[in-house]
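Every protein chain of the complex appears in place save one, which is left out.
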Amino acid sequence: MLGLLWRAVFLLLLLVAPVAARAEGRLVDFEIASRRFDGNQAGVTAIRKAIAYLPDGYEAGRRRYPVVYFLPNLFDDQRAIFDRDGAKAVLDRAIAEGTVPPLILVSADFSTPAGSSFYATSPVTGDWTGFLAQDLVAAVDGRFRTLPRPDSRGLLGDRMGGYGAIRTAMLAPGVFGAVYALHPVGTGVGLQTMNSRPNFERLAAAKSLDDLGDDGFSRVFLGMYQAFLPHPGKPPFHVDFPASGRGASLATDPVLTARLQNAFLLDRLLPAHASELKALRGLMFDWGRFDGNADHVVANRAFAGLLEELGVANEAEEYRGWWGERHWTQGGRVETRALPFFGRALAYEEK
Amino acid sequence: MLGLLWRAVFLLLLLVAPVAARAEGRLVDFEIASRRFDGNQAGVTAIRKAIAYLPDGYEAGRRRYPVVYFLPNLFDDQRAIFDRDGAKAVLDRAIAEGTVPPLILVSADFSTPAGSSFYATSPVTGDWTGFLAQDLVAAVDGRFRTLPRPDSRGLLGDRMGGYGAIRTAMLAPGVFGAVYALHPVGTGVGLQTMNSRPNFERLAAAKSLDDLGDDGFSRVFLGMYQAFLPHPGKPPFHVDFPASGRGASLATDPVLTARLQNAFLLDRLLPAHASELKALRGLMFDWGRFDGNADHVVANRAFAGLLEELGVANEAEEYRGWWGERHWTQGGRVETRALPFFGRALAYEEK
Amino acid sequence: MLGLLWRAVFLLLLLVAPVAARAEGRLVDFEIASRRFDGNQAGVTAIRKAIAYLPDGYEAGRRRYPVVYFLPNLFDDQRAIFDRDGAKAVLDRAIAEGTVPPLILVSADFSTPAGSSFYATSPVTGDWTGFLAQDLVAAVDGRFRTLPRPDSRGLLGDRMGGYGAIRTAMLAPGVFGAVYALHPVGTGVGLQTMNSRPNFERLAAAKSLDDLGDDGFSRVFLGMYQAFLPHPGKPPFHVDFPASGRGASLATDPVLTARLQNAFLLDRLLPAHASELKALRGLMFDWGRFDGNADHVVANRAFAGLLEELGVANEAEEYRGWWGERHWTQGGRVETRALPFFGRALAYEEK
Partner (left out) sequence: MLGLLWRAVFLLLLLVAPVAARAEGRLVDFEIASRRFDGNQAGVTAIRKAIAYLPDGYEAGRRRYPVVYFLPNLFDDQRAIFDRDGAKAVLDRAIAEGTVPPLILVSADFSTPAGSSFYATSPVTGDWTGFLAQDLVAAVDGRFRTLPRPDSRGLLGDRMGGYGAIRTAMLAPGVFGAVYALHPVGTGVGLQTMNSRPNFERLAAAKSLDDLGDDGFSRVFLGMYQAFLPHPGKPPFHVDFPASGRGASLATDPVLTARLQNAFLLDRLLPAHASELKALRGLMFDWGRFDGNADHVVANRAFAGLLEELGVANEAEEYRGWWGERHWTQGGRVETRALPFFGRALAYEEK
């Protein structure tokens, strides 16, 4: 009933209020010092950036709010959704129209010099799982008027961040209560082999990141190897490569390739962690079927099947759209799916 | 703004009203005499049954309402969604909560003695397209306070009825303004061949429908042949069969099989009728990915691709669920997808 | 029995002969003047190049031989399989080892200035079907000691040429008796839409082929439009484009897109031409499952299903391999599949 009341009241307020006075949230940049990256060999700094969206009324009131932690996509920093995608307007409107009750959204930087941390824990890149599930949560609960319990914490991730959201729910259980992954990657292998993507010759010859130029696949996979095939003390990148050569001369190391897949792919992690996902108040993910990389589509379909097989309640929706097309747009996935999901799945009341 | 107002007002009314007085619509059974079946050879009778859901307030007021025409699944009559699925409660609640503005829903009987009319026009089974798009619409506009124009008419079909909804929008353009197909069938061929499904030996030997017993596939396909491979004057079923034999001895007639597919499958009809679908105010369909008949899933994915290729705006959603599992349930597809869709896509005001 | 005898005799000859004297065929370049390109607007010249492989013993004997017509892939001319792929050695060895009885193989140039003729007939690019099925065959039968009848003529196509082989068997029936398509393209649409591939903005702005630079997809699709959406008298390319814009601004013309697909895609042509394929002595095609363009794989699987549905006897084999990887290699598809196929499917005796 409370949900209905919120919606009704907000709708009426919206209708009677002058447009000029429409409620707006506020953005607050902040930083967190973390020891999770001590000794890392990838150039990750200890001071991590973050940004919080505080809903309209936050400052005037004393209420506590749930927090949705937003995990950015590869190559995006913590501000990209606000600076580029208009996320603040989406949140303002969704709260104003009662799509979701007022909440705090926190976005942090999960990038490494090579690209992405893959939201993983590695001796080369640091303990990103701990940073997210412990340090960041503690910092946010300490700084803002949050509802400081799992039932009121959500994870919302965008593509690579969607991967991070599901991964973190499996590997750091008991911290977050609901997960929404927008078009996650890394849920499984698709039609092409993983080892066919990077240029191993270029990777093997490179002396620094600059030598990779704008070879996107090689950069992404280097980040993956730093996360999942770390080899501390082996310059320049401190990784093992799961293969060498290219095309007809590709030579695969089956042991390293298997180790990479077992550590990286969510469908390999799931069998041992299904219970952690079952314990969530809500799990949802989606993907656009016209992603130019069909591997993502095929892998997400199969991952949805594996969740079903293991009895993990979830919503998994394939929609008309391509890679990231409709996440923060008006009427897009965040507004019509993710925020209503967090409206249903999180607890909004103090106990 | 009007949509917002409706939602707000209804939510408030809902909250202040005593539960005992919750608004309820009313069901009205009625019949239509149609000449569209004159001369049919399948035993279809001229008096067709239908049922209308009239929203709360219909009788006390003078307002006109949009109409959603519901097309039942195979083997369902016009009352099945009310008698078995609780459709009235779903509609009552959705209107009461502002999920959709008040509207009329009409369900009619599209079955034939063999099973389904396939919502098609055939010399053997009659002109079901004309019955739906002309006779039924005229009867409803004549009998109820409707908004008698395409912008205010929707088609909502369930599986075989979803097929009928898309088919009718293509073949009888200009009558309906928005289409929602729940888990449609017949959008294309899937993984198995169509001719591998029915028992042609049993069909060829049968003297009457009773001889088919409970062989569901053979019955369904007989209805398909009456619709799309009619052969009037050829007893007992007045059809041609596109193949004979079974398994290793299956002998396919390529001309009849091609004719059947061209007449039946929506992906074969679409290239010549894409413009009719583009002219709609809204087109949406969905399917559950765990349908035990994977052909439906594969075909719907491909049909979504073909719509995209031809530039037909649409929403096509694949969700966690199996064959018909979540259509009329609480929080199911009708309540959370189809009715909000008709809330957006239909016109609710008199011009 | 004759086949067995050939194999036995050749194997023994092979074993007793000194290696230095191993039998070799001979390559003969020749040209054909054709009127099929009169009035074309794509710069196609009337003198067409071809090359014939004549088996060892051709010159010393009086025997007549079957002819396999080889249709090259996109961007390959008639000599590419000999100059680059070592086709002569493959043929020499296959005949010497009795993999296939001696035969003539003829390869011709099917390229246009834009890229490929798509083996089609168009007012812009000329009548390539007629050139192949009538002019080339007549020239070969006139110049060489062939078995001049359909039972002794095969079509072997490589990728785009595989497309051409199946297309020609459908549209020029009664000329060729057996078809083998190596990894054909254009059998249907795959996962991505066709209109997402070319750069319509660049195509629309281009004043000449040079303006397309090395944009391979745009060049390929321009050739497709010249073949299937010709618009004679509309410079510079004499085509209609089925869409304009790009990405989010892509605007599709559903009528032109449907026309293109109906004219181009083999699965659209098949229903009306299944009987022509059924009349063949043999039909086989194959593809490697790791083609980097998964659309080809998906489309070939579906095409195999449609052939099955329509009762067209065929062999369709998906193998471990990628785009063109194993066609002319030792132990590759030509040697282990295509040539034995023609050994079974063609007639090698004079009547």
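Lettered A, B and C in written order, each chain numbered from 1.
The rule is short, and it goes like this: contacts are C-beta pairs under 8 Å (C-beta built on N, C-alpha and C of every residue); 3 or more make two chains touch, one makes a residue touch a chain.
Keep in mind that what you see is a predicted model, and the values were worked out from it rather than measured.
Engineer: Please identify which residue in C:A120, C:V185, C:V220 or C:A304 touches the non-displayed chain.
Structural biologist: Per the contact definition at the top, the residue touching the missing chain is C:A304.
Engineer: Hey, which of C:D151, C:D215 or C:E318 is the one touching the hidden chain?
Structural biologist: C:E318
Engineer: Can you work out which residue in A:P232, A:P271 or A:G292 touches the chain that's missing from view?
Structural biologist: A:P271
Engineer: Tell me where the left-out chain touches chain B, residue by residue.
Structural biologist: 191-193, 196, 248, 290, 292, 294, 297, 325
Engineer: Residues of chain C in contact with the chain that isn't shown?
Structural biologist: Counting over the whole complex, chain C touches the hidden chain at residues 1, 4-5, 7-8, 11-12, 14-15, 97, 289-290, 301, 304-305, 308, 314-320.
Engineer: Even though one chain is hidden, which residues of chain A still touch it in the full complex?
Structural biologist: Contacting residues on chain A, toward the hidden partner: 189, 191, 193-195, 243, 250-255, 257-258, 261-262, 271-272, 274-275, 278, 302, 305-306, 308-312.
Operating definition for what follows: only the chains that are shown with their structure count from here on.
Engineer: Where the CA atoms of chain B average out and where those of chain C average out, how many Å apart are those spots?
Structural biologist: A distance of 44 Å separates the two centres.
Engineer: Taking each chain's centre as the mean position of its Cα atoms, how many Å separate chain A from chain C?
Structural biologist: About 48 Å, centre to centre.
Engineer: Distance between chain A and chain B based on Cα centroids, please, to the nearest Å.
Structural biologist: 39
Engineer: If you look at chain A, which of its residues touch at least two other chains?
Structural biologist: Touching at least two other chains: 290.
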